[in-house]
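With one protein chain held back, the other chains of the complex are shown just where they sit.
Order as written gives the chain letters A, B and C; numbering starts at 1 within each chain.
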Amino acid sequence: MGSTTRRSSDSAARCPLGTCSFPSASRGPLALDGRAYYVPMATTEGCLVASTNRGCKAIAESGGAVSVVLRDGMTRAPAVRFATAARAAELKFFLEDRANFDTLAVVFNRSSRFARLQGIQCSLAGRNLYMRFTCNTGDAMGMNMVSKGVQNVLDYLQEDFPDIDVISISGNFCSDKKPAAVNWIEGRGKSVVCEAIVKEEVVKKVLKTNVASLVELNMIKNLAGSAVAGALGGFNAHASNIVSAIFIATGQDPAQNVESSHCITMMEAVNDGKDLHISVTMPSIEVGTVGGGTQLASQSACLDLLGVKGASLETPGANARLLATIVAGAVLAGELSLMSALAAGQLVKSHMKYNRSSRDVSKIAAA
Amino acid sequence: MGSTTRRSSDSAARCPLGTCSFPSASRGPLALDGRAYYVPMATTEGCLVASTNRGCKAIAESGGAVSVVLRDGMTRAPAVRFATAARAAELKFFLEDRANFDTLAVVFNRSSRFARLQGIQCSLAGRNLYMRFTCNTGDAMGMNMVSKGVQNVLDYLQEDFPDIDVISISGNFCSDKKPAAVNWIEGRGKSVVCEAIVKEEVVKKVLKTNVASLVELNMIKNLAGSAVAGALGGFNAHASNIVSAIFIATGQDPAQNVESSHCITMMEAVNDGKDLHISVTMPSIEVGTVGGGTQLASQSACLDLLGVKGASLETPGANARLLATIVAGAVLAGELSLMSALAAGQLVKSHMKYNRSSRDVSKIAAA
Amino acid sequence: MGSTTRRSSDSAARCPLGTCSFPSASRGPLALDGRAYYVPMATTEGCLVASTNRGCKAIAESGGAVSVVLRDGMTRAPAVRFATAARAAELKFFLEDRANFDTLAVVFNRSSRFARLQGIQCSLAGRNLYMRFTCNTGDAMGMNMVSKGVQNVLDYLQEDFPDIDVISISGNFCSDKKPAAVNWIEGRGKSVVCEAIVKEEVVKKVLKTNVASLVELNMIKNLAGSAVAGALGGFNAHASNIVSAIFIATGQDPAQNVESSHCITMMEAVNDGKDLHISVTMPSIEVGTVGGGTQLASQSACLDLLGVKGASLETPGANARLLATIVAGAVLAGELSLMSALAAGQLVKSHMKYNRSSRDVSKIAAA
Partner (left out) sequence: MGSTTRRSSDSAARCPLGTCSFPSASRGPLALDGRAYYVPMATTEGCLVASTNRGCKAIAESGGAVSVVLRDGMTRAPAVRFATAARAAELKFFLEDRANFDTLAVVFNRSSRFARLQGIQCSLAGRNLYMRFTCNTGDAMGMNMVSKGVQNVLDYLQEDFPDIDVISISGNFCSDKKPAAVNWIEGRGKSVVCEAIVKEEVVKKVLKTNVASLVELNMIKNLAGSAVAGALGGFNAHASNIVSAIFIATGQDPAQNVESSHCITMMEAVNDGKDLHISVTMPSIEVGTVGGGTQLASQSACLDLLGVKGASLETPGANARLLATIVAGAVLAGELSLMSALAAGQLVKSHMKYNRSSRDVSKIAAA
């Protein structure tokens, strides 16, 4: 533990944004899938770390969180055009014919020894065809790997479809760094669900609120409120805060925070309404543990601290998937804590109704 | 110039992510609204800076870009509940009655000497009422200022509407750090449009493509492709890359990259099809030049370099608005360059059709 | 009553789709705002009428439903273009300047003695400007009235802005007959909320389920389920069924069912969890009682039956607004009944778990 603390404070000195905080053992690490993680968050908002800490504490005292990786595949969707839509449809049927898949996979997978083509989803806009390639990319976030594989297939296709007109290696059906329903529904990168059952007494003691208030708040704010706002994948309180803080600390692409923070937070009363079941479902967490910013000193140290540095030798992709679950676990903690602060803030305020001070309330309104 | 270069390399040493690049004079600064800016970008993706540089060069050689701030207002939308929808509607009508606005504004504006309430937009979900307050926040990004003002109004309303049940200071109709149509349509923070007319010869010489290919690519990728993907505010190539790089370099909240990178990129042929009119329209750029991360050493240096450090004494809010236009200008450069690379990449590839090398093509596929 | 029954069966003979059903008094009319309405529904789905009847019965036995018209304004948004975005922004500022509004309103309102311009909302896509005009249109649905008023303003503007290039009288920011967030957030036609508190015993006796099951089902299906599906304004069970049936029966434009059926259905337990508060919030119900299909024999008879035929002499627009509240009230009944059937169906099925018959369950699954 001491060594962990040392290493974290070391890396903190060299950390992005000049400030990098780690929940310390005493304040409660993230208890996830039977292990404890000291989650690095690069942020200038001190209260964000404190809030996440509180969520970690509540989760730990309730037996920890559990996560499942539902899907793992990076995507790239080139746009090609033909003289007619009928011809574009021919390529769609060709790509969807399982008889052709094995050949296309061999061509695609030449891009890397880790690349494994999973599937190709096609959509047309008249004679323009968008082909969304999905593939495993080992422990790399994998965009370049997928782009190379796509290029291999595009080159290969030009023999059977010489009339193909490649408009762009990316046709925005991918969809990278933009809020798009295709990622929300199909997933991109790692799709993760993370849950915890928080005990009644922990909700009271640690979170200073009650189960009924949290369930009601989640329905009115995270579900109905976001529905009224016309949200896309934004059915949460502040997933983006936690995702971007961890992304910067661990050398991920901060621009991919856009879709990586897609999240629906659910809160339900269980055990005869006594305890709280909370979950976050995040379909497109785009992370890697090799390449890009992961190689920089402090980011590399943060990954090392989590035990996910570099490529997994025994199971390619295991480190990146583990990192994705840690991101989801930290988001779970962040949602639990902020939602409790909001719920409690209102209780507090009702007490304050007669003296007009509202300092504390406005301070906790991070999202 | 020399001094600028010195200062930029200084701050680079202390810059977020350990690396911070500035377009240097020789490689072309961002020419915007008659001035030249050295745009700080904190990124681990070197080619992103190089690409933006190329876009800056093309814009500069075409006479520079022009921007307009269309709107400026930060928002916060609490959720309150009544026993009935009929009663919730009464508060809606009360808030929309111009006769009450002046009083509400006085109450709201007590939160800060910079706060100026602009309006309140109400939406119902049955008996739950979401009230979206919009206000000027001077040179601060302004979330806390708005939250305080909202709290003032909520406290005030409890006298006329004692039956009001405040569910949350934020009901997600704000909408903060989530992709939501309300920000795309109503705007949040600064709404900016930025444009440039790029000359035919510059498109050829600097961008290595032609006007017709760019116009066509923009229609198929940024408009139709994003439409097919079910995009919300994501009708661009990679606005998020530039926005997050500048946000981190200048101490903005990187989590707000989600909505701040909402952007529709338009490309049209003008002057009898010879030249290119390119524009980016970004309705919700959330930036400030005081408070939060802007006070850290390197971030403060970056703001200073742009001449937007701290609060504007003569015109409150002028620095933050100027920073927003610089963000939009840099996005314009980034879109111009990547789109050209994609268009050219395809031309290149058609030449390469017979020798299968695709290294360069896949490398430029940043989005 | 007898005469009503006679007239309804008469008009039934001449009714769209050859079949037109009316809830009869014995089976319970729609009790709304202190009156009882026999709601005409033109549909070939008999169980739809029966289901709506059951909802009406439950509402009536609970004291009736209450509705509020939150907004009333038809819209049309032309697209115009200028040489530059800067120039397009000038027109935006001109239109938003309250000093110009009165003049523009006079020009606009020349289109009809009922037209009352309410406001103009502008959005840019670079140098293309979309101006969304909203206005009262009396008892007409009002599209033609608004189009004429818009044309008046476009002609008028050509004097101050001779460089305006009118691309289209409709630029799709209106947005007519398409699912679009702008209607969901801003409203189009009539925005109506309708609610009822259904007593515990009525939920048991009439709806054959219980309050807790309904609240839970609404959260999982209408809120979370639609969120997962990437719904836009579709946070309900089957509003579209009722809306289109009434639209066809009363001579509305059935193509406008697309946005007129936007609806968020909320269900909350009240009175210490004993009773059910149900509401439907529908922001864009586009109806009229004069013009178009309302003049045909059977449709006119249906409007007459509801007491909303033709133009309201005392209060222009009152008939159309009343019709909108009846649409919302019928949707409330339809939601209440189908949701109960789904909830009960599951209870039934749990009983049937050992004998595999599932006939009844599949039959009630209308949406």
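The criterion applied here is as follows: contacts are C-beta pairs under 8 Å (C-beta built on N, C-alpha and C of every residue); 3 or more make two chains touch, one makes a residue touch a chain.
Just so you know, these numbers come straight off a predicted model, no measurement behind them.
J.: List the neighbours, among the chains on screen, of the chain that has been left out.
T.: Across all of the complex, the chain we cannot see touches A, B, C.
J.: Taking the entire complex into account, which one of B:69, B:129, B:169 or B:185 touches the absent chain?
T.: The single option touching the absent chain is B:185.
J.: Tell me which residue among B:55, B:126, B:171 or B:230 touches the hidden chain in the full complex.
T.: That would be B:230, which touches the missing chain.
J.: In the full complex, which of C:89, C:104, C:202 or C:243 touches the chain missing from this view?
T.: From the options C:89, C:104, C:202 or C:243, the contact with the absent chain belongs to C:243.
J.: Determine which one of C:119, C:230 or C:310 touches the chain that has been left out.
T.: Of these options, the touching residue for the absent chain is C:230.
J.: What chain C residues would touch the chain not displayed?
T.: Spelled out for chain C, the touching residues are 14, 16-19, 44-45, 76-77, 79, 81, 123, 125, 128, 130, 143-144, 147-148, 150-152, 154-155, 158, 166-182, 184-185, 216-217, 220-222, 224-234, 236-241, 243-245, 248, 251, 253-258, 261-262, 292-293, 296-298, 342-343, 345-346, 349-350, 353, 356, 358, 361-363, 365, 367.
J.: Which residue numbers on chain B touch the omitted chain?
T.: 181, 184-185, 219, 223-224, 226-233, 235, 264, 266
J.: Give me the chain A residues in contact with the hidden chain, please.
T.: So the residues of chain A touching the unseen chain are 66, 68, 70, 83-86, 88-89, 92, 123-128, 181-182, 184-186, 193-195, 230, 232, 264, 266, 268, 270, 277-281, 283.
The rule is short, and it goes like this: only the chains that are shown with their structure count from here on.
J.: Both chain B and chain C are touched by which chains?
T.: A
J.: Is it true that over half of the residue numbers where chain A touches chain B are used by both copies, so same, or is it different?
T.: Homomeric contact, same residues on both sides for the most part.
J.: Using C-alpha centres only, name the chain that sits farthest from chain B.
T.: Most remote chain from chain B, centroid-wise, comes out as C.
J.: Go ahead and note the Å separation of the Cα centroids belonging to chain A and chain B.
T.: Chain centres of chain A and chain B, defined by C-alpha means, are spaced 22 Å apart.
J.: Counting only residues that touch at least two other chains, what does the list for chain A look like?
T.: Where chain A meets two or more other chains at a single residue, that happens at 181, 184-185, 224, 226-233.
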